[in-house]
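Excluded from the complex is one protein chain; the other protein chains are retained at their positions.
Order of writing sets the labels: A and B. Residues in every chain begin at 1.
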Amino acid sequence: MVSLEFPVVYFGGDYNPDQWPREIWHKDMELFKKAHVNILTLPVFSWALLQPAEDVYNFEWLDELLDMIHAQGIKVCLATATAAQPAWMSRKYPEILPVDFEGRKRKHSGRVNFCPNSPVFREFSGRLVRKMAERYKDHPALALWHVGNEYGTYCYCETCEKAFREWLKKRYGSIEELNRRWNMNFWGHTVYDWEDIVAPSGLSEVWRDGHLERTTFQPMVLDYKRFMSESSLACYKNEYDIIKGICPDIPVTTNLMGAFKPLDYFKWAEHMDIVSWDNYPGLKDSPGSIAFNHDLMRGLKGGQSFLLMEQTPNQTNWHPYNSLKRPGVMRLLSYQAMAHGADSVMYFQMRQSIGNCEKFHGALIEHAGHEHTRVFRECAQLGQELENLKGVIGARLKARAAILFDWENWWAVELSSGPTVQLSYVHQVKKYYEALFKRNITVDIIKPGDDLSPYALVIAPVLYMLKPGVAESLKDFVENGGTFLTTFMSGLVDENDRVTTLGYPGELKELLGIWVEEIDALEPGMCNSIRKTQAAEALSALTRERYACAMLCDVMEAQGAEVLAVYENDFYAGKPAVTRNAYGRGRAYYVGTDSEEDFIQELLEAICDECGIIPDFQVPQGVEITQRFKGDTCYTFVLNHLTEKVIVDLNNLTGKDLITGKTVAQRLELEPKGVAVLEEK
Amino acid sequence: MVSLEFPVVYFGGDYNPDQWPREIWHKDMELFKKAHVNILTLPVFSWALLQPAEDVYNFEWLDELLDMIHAQGIKVCLATATAAQPAWMSRKYPEILPVDFEGRKRKHSGRVNFCPNSPVFREFSGRLVRKMAERYKDHPALALWHVGNEYGTYCYCETCEKAFREWLKKRYGSIEELNRRWNMNFWGHTVYDWEDIVAPSGLSEVWRDGHLERTTFQPMVLDYKRFMSESSLACYKNEYDIIKGICPDIPVTTNLMGAFKPLDYFKWAEHMDIVSWDNYPGLKDSPGSIAFNHDLMRGLKGGQSFLLMEQTPNQTNWHPYNSLKRPGVMRLLSYQAMAHGADSVMYFQMRQSIGNCEKFHGALIEHAGHEHTRVFRECAQLGQELENLKGVIGARLKARAAILFDWENWWAVELSSGPTVQLSYVHQVKKYYEALFKRNITVDIIKPGDDLSPYALVIAPVLYMLKPGVAESLKDFVENGGTFLTTFMSGLVDENDRVTTLGYPGELKELLGIWVEEIDALEPGMCNSIRKTQAAEALSALTRERYACAMLCDVMEAQGAEVLAVYENDFYAGKPAVTRNAYGRGRAYYVGTDSEEDFIQELLEAICDECGIIPDFQVPQGVEITQRFKGDTCYTFVLNHLTEKVIVDLNNLTGKDLITGKTVAQRLELEPKGVAVLEEK
Partner (left out) sequence: MVSLEFPVVYFGGDYNPDQWPREIWHKDMELFKKAHVNILTLPVFSWALLQPAEDVYNFEWLDELLDMIHAQGIKVCLATATAAQPAWMSRKYPEILPVDFEGRKRKHSGRVNFCPNSPVFREFSGRLVRKMAERYKDHPALALWHVGNEYGTYCYCETCEKAFREWLKKRYGSIEELNRRWNMNFWGHTVYDWEDIVAPSGLSEVWRDGHLERTTFQPMVLDYKRFMSESSLACYKNEYDIIKGICPDIPVTTNLMGAFKPLDYFKWAEHMDIVSWDNYPGLKDSPGSIAFNHDLMRGLKGGQSFLLMEQTPNQTNWHPYNSLKRPGVMRLLSYQAMAHGADSVMYFQMRQSIGNCEKFHGALIEHAGHEHTRVFRECAQLGQELENLKGVIGARLKARAAILFDWENWWAVELSSGPTVQLSYVHQVKKYYEALFKRNITVDIIKPGDDLSPYALVIAPVLYMLKPGVAESLKDFVENGGTFLTTFMSGLVDENDRVTTLGYPGELKELLGIWVEEIDALEPGMCNSIRKTQAAEALSALTRERYACAMLCDVMEAQGAEVLAVYENDFYAGKPAVTRNAYGRGRAYYVGTDSEEDFIQELLEAICDECGIIPDFQVPQGVEITQRFKGDTCYTFVLNHLTEKVIVDLNNLTGKDLITGKTVAQRLELEPKGVAVLEEK
C-alpha cells in the first residue's frame, strides 16, 4: 500500500551530479547536511548516461550515488530519466522526433522533444524504467518515483495524425456522428472517411496571432488538445504502470506546472499517487495568484496533500528579467505552499550548472561552490525549521467555498472566434479567487461534476462549456440551499463547442432566471458602468452606487430573477447587468459583465455573509492566514507578504509557533516577509 | 439577354440549411416570410454534400430546398459551391492544395484553400458547375448565379511557378525583354532560360515585416500579383463560361470585398454581369470610408448598380473585438449602400451556425431560433420598407468629380523599398475622397485610362505608376478645361516599377509645371509645415496661413507652375510644397507633401468652387445626402450618421419619402441614425 504519511517534510530537490566530477559529490554531501537536506531528486536527465547505446546500460555511477546519498540518511526521489532521450536514439529512430505546429520536423534537441505517440519512445522508455525499478526497488533510500519531467509537447506528425483518427473512432463511433458533433457541414468540411481527417495545425485550421491561438474549426482543435493531453498522459502511464508492477508501495508522481494550459491535469491526477508541482511565479504575480495555483494543484486529487517539487532558491533564468528573490521571500513562499497543502519544500536545483541555459538559475549551492552565501544561509535555516513541521504532514484544508475550474472549458473559451480576444479564462477565475483570498476564505478548486455538497458557495466564472450533467448538478446544489454564482459567457456550448439553441445561457437559464439576448464586446479603452438597484440595497457590502465594467456586456432580460444592477450607458442602459434568482432553497447569481474588482470583492463579501462564510480573522491586507487540520489539531499559517512589520489579531487562537517553539496568543507580531505556524490542539 | 432590372430590391442572403435538420428548414421558411426575405443565397459551401465521392453526385436535398423556397415565392441566388473542395479530393489529388508564402504545403482545411492553377480543381469545379447549371437552369426560383466565394488565395507551388513562366513568356515574348523590363542586371539576376525564374515568395525575394510585404525585386513580385489575380480570375471565368453556355440570361457574379488588395477587381469586373460585394466595416471605419468602398465597387463596372451581397445583421466574429451594431445602424448602412448604387440588401447569414468559427457572427435568426429579438425586428422592418424602393433599381449616380484608383499602383507603392514604410495608398486616396464626401459631392472611382470627359475634376493621389497612355489622357483632359490634382510620389515609375529618367514626376512634369529633385521622408513624430503664398490668396476656402505636413516632403522647383504653398522648415524652407499649373484650358494641381486633412478639405473646396462643383445641400457634418437618377426621377437618400436628431435643409427639393410614404419639402427631421429616401420626379 502506498503511504503518503512521509516521515519528514521533504526538503531538498533536483540534483544533477552527472554534471560534476566525483570529488564534487563528496563536497555536495557535506553541504547538503549543513542545509538539512533530506531528499534528492535524480537522475532527471541522465538517460544518455544510463543507456549509452541501444544495448548498453550503465547504472554503476547511479548505484554509487544512491549509496552515498543513503549513507547521509538522505532519501531519493528517483527520476525515470525519460524526459530527454539520448541523441543516438533520435538519430537511429527519427520517428521519435516530433513535428511542430508549423509542420516542421524537429531535430534532436532540448527536452521533452519526443512524439508522445511514438511506439519507439514508449518501448525504450518502458525498458529503461523497468530496469531502474528492478534494480532499485529495494534500495533503502528510495522514497518516491518521479516520472519524466514537465510533460507538455504537442506533436503533429503522421503517427499522431493516425492515432488521432483512432482516438476519434473510439470517441464518436461513426463518421456521421463525428460530422454532426464537429458541425462539419460548416464550410463544406463533411468527411466520408476517417482518412480525410487532418491533425489541426498551422498547416491547416489553426494559426497563431501573438500569444493567441486562433482557429476556424474549434471542435477539431478542442479534440486535438484532449488527444494530445491524453497522449502525453499515456507516456506517463506507461512508466507508471511498470513501476507499480515492481514497486507497488512507493508513491509515484510527475511534476506538474500549475495552471498549465496544454494538459488537462484533472485527468492526469487520476493516475498519480500524489500530485507534485513546480512553482515559478513571475515577478509580478500577487500572493493570491500563487495561492490559486497551489489550491488548483491540491484540488486535482480532491484536497489531498501535494508536493512542492520545484521552486528556485533565488532567481530564475528564463524570464526576460530575472531579479533576485529578496531576503525572506523564498522562505515565505515555501510556507505559503505548505499553508495550501504542500508536504514538502523542494528546489530546482541543488548545485548550479556551469553551462547551458540554466547556468544563471538559482541553486542551493551557487557557482562559488561554498555555503557562505545569502541563498545557502536562507535555505539552511528553512531546512532546520521544517524539521519541526512534521505534524503538518497530511493535514487538510477545510473549505466551504469552491471554484469550478475546467481545462476543456479553458481551451474552448480561448479558441472561440468572437466575441473578444481579450477574454482570458484564468484571469476571470482569478478575479473571483482573489476576492476570497484577500479575505482569507479557504477555497477549493474543483472540476465540473464534482460533489458540491460540502460547499455553501460554488462559483463558476465563465462556465462557457456545459458538460453533460453539470447543469443538473448545479441545480440540485442550489435547490438544496446552495449559493451559485456564474458570469457572462456561461452555459453557451456543449463539449463540442456547439452553441445551445435554448437561448443563452442554455441549460442554466431556468436556474438563473434570465435570458441573454446579445453579447456586446467593447474595444479596449471603452467601458460602461453598472448601477445598484433597489433590490441590491440589502447587500450592504456593496458600498458604492456605481461600478465600472468593460470588455463584455450581456444584453439580457430577467425572466424571474431579481435585478441587482443595471447598465448605465449605451442602448442597453437600464437593462440588467447583475441578477439573483431564488431557486429551491438556494440562490443563483449572474454577473453579466466584466466588472471592476471592487465590485466582485464586495459582491462576494455580501454573498459570503448570506451563506455564513465568515472569515475567522480580521487581518491587514497583505497578511495571509490559512489553516490545515489533522485529527484535533489545527495548524494556522500566518504569512506576512508585506515589506513592513505587522501585528496580527489572532482572535481567540492560542497555539505554539512551530518555528520558534513559543506559545502565541491574541496578538502576533511578524517581521516583514515573516511567518508563523501555530499549532493548536 | 441578361437583365439587371430586378423585380424587387433583393433582400435576404446566405442560407446554410445543410447545417440543419429538415424540421428547421420549415421553421426557417416561416421566419423568412415574416422578415420579408425575397432571396436566398445557397449552397455556398456544399460541394462535399453535392459530391460525396469522385463519381457520386447528390442533388436531391438541394432540389427539395429550391422547391421549398420557390413555394414561398422567394428567389435563389444559386452558389456554385466551389469555394471549398471536398476532403476526399484534397486527399486523392494533393496537387489541389496550395503552397503558402512560407513554402509550406497546406493541408486540407479552411476554404478557398486550393491552388488557383490546379488543373484538377478546374476540372472538378467545372464538372460540378455544369451539372448544377444543367439541373437548375429552368428552375423558377433561379434569379442569380454566385460563383465561388471571396476569392483571394495566393499559391507558390510548382504548378503555379510553371504557369507563371508561361504567363511571363506571353507577356514579354523573350527572355531578353524580361531581363530588361525587370531590370535583371541588378544584383546579377540576369536569366538565360525561363526555367531560371522562381515564383517570388518567402523562400526567395520577399519577406514580411508585420503587416508589410517587403521585397528586393519589385517587378517580379508585381508581376506575380498580376498573375495570381488572373489565376483566381481564371478559376472564376472557368465557371462563368460554363454557366453562360447553359444559362445565358441569368446574371452571374461573385462576391468581392471592396478595397481588397490581392485581386485587381477592375480586371475581374470585366467578366462579371453585375458586381456584388461584402461590406464588413470595422468598428472605427468612418461613414466616408464605407462609402468609398461602395463607390469603388460601383466604379468597377462604370457606374452600373451593384449588389450588396453580404453584411452582418449584427456583430461580426473575426474582428478582435466584435461589438454589436447599435440599433438603427444596420438599417442606416443598408440604405447607405443603396444610396451609393446597391440594388440589394443581403446578409451573411440567415441562421446563425452553432459550431465553428462563425458561430458568434450575427444572423437574421439567432441561436435562440425565434423572431423575438432586436435583430430580427430590425431586419424585418427593413425588409418591409425595401418593398417600397423598387423604383430605385437601376438608378445611377451622377458625378462631376472622379478619383483614379489602380490596384497595380497600390501594389507597386507598397512594395517599394523606400522612401517610407508609412505610405499607404488607400489611406491617401481616402484622404481626398473623404474631403469630397464630407461635402456630399458625388465621386466616381475610376481607373487610369478611363474616359475623363464626364468630369470637371480628376484626382489621382499617389499616382506612382504611370501606365502607357495615362499621361496623355490626363493632359488631354486638362488641355480641354479639366482640373487635375495629383500628389507626391506620382509619375515615378512605369508598369514594371522602373523609375523615369525624365526627372520626377516624369511624364507629368510638363502638365504640372514642376520638377521634383528629391523626396524627403520624415520619421514618425517629425513634421514640417506649409504656408500659403500670395498666389493662393484667391483660394478663399483656405482659411489658415499654415498647415502641418509630415511623412513625405518633395523638394521641388516650379518650372512654370504657380506656387500656392511653401515649406516653412528644414533646408527646403521656402521651396514650393503645393503648386498649380495652367495647362491648355485647365489647371493641374500638385500637392507635394502629406498635409493635414484640413488643408485637403479646404483646398478641394477651393478647387471645386473653381470647377463649379457646388454641393446641392448644406447639411450638418454627419448627415450624408446622395442622389440616384433614373429617367426623370431623382432619388435622394438622406442619412443621419449622428447619434442625435437633425433637421436637414432640403433646399428646393420636394419629394415623397419612400419609407414613410409622406411628402417632404424644405425641411426634413431625422431621428438618430435615421433615413429618408425622397423620390422626386
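Following the convention adopted for this analysis, a contact is a pair of C-beta atoms (placed from the backbone, for glycine too) under 8 Å apart; a residue touches a chain by one contact, two chains touch by 3 or more.
None of the values given here were measured: they were computed from a predicted structure.
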{"item": "Sole contact to the chain not displayed, among B:205, B:295, B:657 or B:679", "value": "B:205"}
{"item": "From A:87, A:538, A:614 or A:665, residue that would touch the chain that is not displayed", "value": "A:87"}
{"item": "Absent chain, residues of chain B that touch it", "value": "102-103, 182-183, 185-193, 195-198, 200-201, 203-205, 215-219, 416-422, 496-504, 515, 517-524, 555, 570-571"}
{"item": "Chain not shown, touching residues in chain A", "value": "16, 18-19, 45-49, 52-53, 81, 83-88, 90-91, 104-111, 283, 314-324, 326-327, 352-361, 366-369, 373-375"}
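Here is the rule we use: only the chains that are shown with their structure count from here on.
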{"item": "Superposition rotation for chain A onto chain B, Cα-based, multiple of 5°", "value": "120"}
{"item": "Where chain A and chain B are represented by their mean Cα positions, the distance between them in whole Å", "value": "49"}
